[in-house]
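Part of the complex only, each chain left as placed.
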Amino acid sequence: MAPITSLLTAENKKITGEALQGALLDLLDLSLVGKQAHWNLTGRFFRPIHLQLDDIVKMARKTADLVAERAVAIGVSPDGRATTIANDSQVPHLDAGPIEDGKVIAAMTDILESIIRRMRKRIDATERPDPVSQDLLIGLTRDLEKHHWMIQAQR
Amino acid sequence: MAPITSLLTAENKKITGEALQGALLDLLDLSLVGKQAHWNLTGRFFRPIHLQLDDIVKMARKTADLVAERAVAIGVSPDGRATTIANDSQVPHLDAGPIEDGKVIAAMTDILESIIRRMRKRIDATERPDPVSQDLLIGLTRDLEKHHWMIQAQR
């Protein structure tokens, strides 16, 4: 089984690979936690937030796929298994059970800010090693920051 | 925050809720492990299996959503967070890193069979307590068994 090769140096591949693996975990966990809130939400604002969370989940799933496929394309094996997410994700925790609309807004604001903070570091880190991966991270950060605004506008 | 009510008795709600929560974990883990294989796959059969895995993931995501929303609808809070999946899922493990096509076929055959085995028990368990939930489980088991056939036909 020949490994997938790319034109990146070993060093650049390592830096970029770590950035992409980190981004993958953030986005997969965002998709899971977004669905969790989508299902367990209660309160007068149920419907608009329920739909908004699905927009976020759709974005997270789509960009997670792009990030993982970018990792393989540079020869780095992505890891998106449940245990890896559970162990390594830095996305803030969400309690089990029903959760009121106000709390969802607060929690999602924190979660998105936490992810954006890490994404911006990854954008810096990959600029020289791989502008192609950086461009992907820049694009998805724009999506994340748009959702961050639309969620926190409701505080 | 008023709990969601349903017309099921406490006993029926408990049995049905456990069946649905179990199904949810199976399907969410299937969607994660399916993507993991989709990305890390190698071998001459890369393309057909790569596409087939995405069909399975799409089915798993869609039915997971139906199952979770069914749980809330009967007043049971579904839990689909990464840590819960990591701790409670009974779906067979997949190793990290690149994985050859033959091994993917073998692993997915096991994974689907393992999930189907539990789904059939849930179909039996929910027959009397809630035929509405049972009908949902029957429908998605047909999808799972179809994919099980199409994967194992390749052994």
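Here the chain labels run A and B in written order, and each chain numbers its own residues starting at 1.
Keep in mind that, in the parts below, a residue touches a chain if its C-beta (ideal position, glycine included) is under 8 Å from a C-beta of that chain, and two chains touch if they have at least 3 such contacts.
None of the values given here were measured: they were computed from a predicted structure.
The full homomeric assembly consists of 12 copies of the same chain, 2 of which are present in the displayed coordinates.
Simple rule for what comes next: only the chains that are shown with their structure count from here on.
Put simply, the C-alpha centre of chain A and that of chain B have 23 angstrom between them. By the touch rule above, chain A contacts chain B in their complex via residues 1-4, 28-29, 32-33, 35-36, 39-40, 42-43, 61, 64-65, 68-69, 71-72, 77-87, 89, 94, 96-98, 100.
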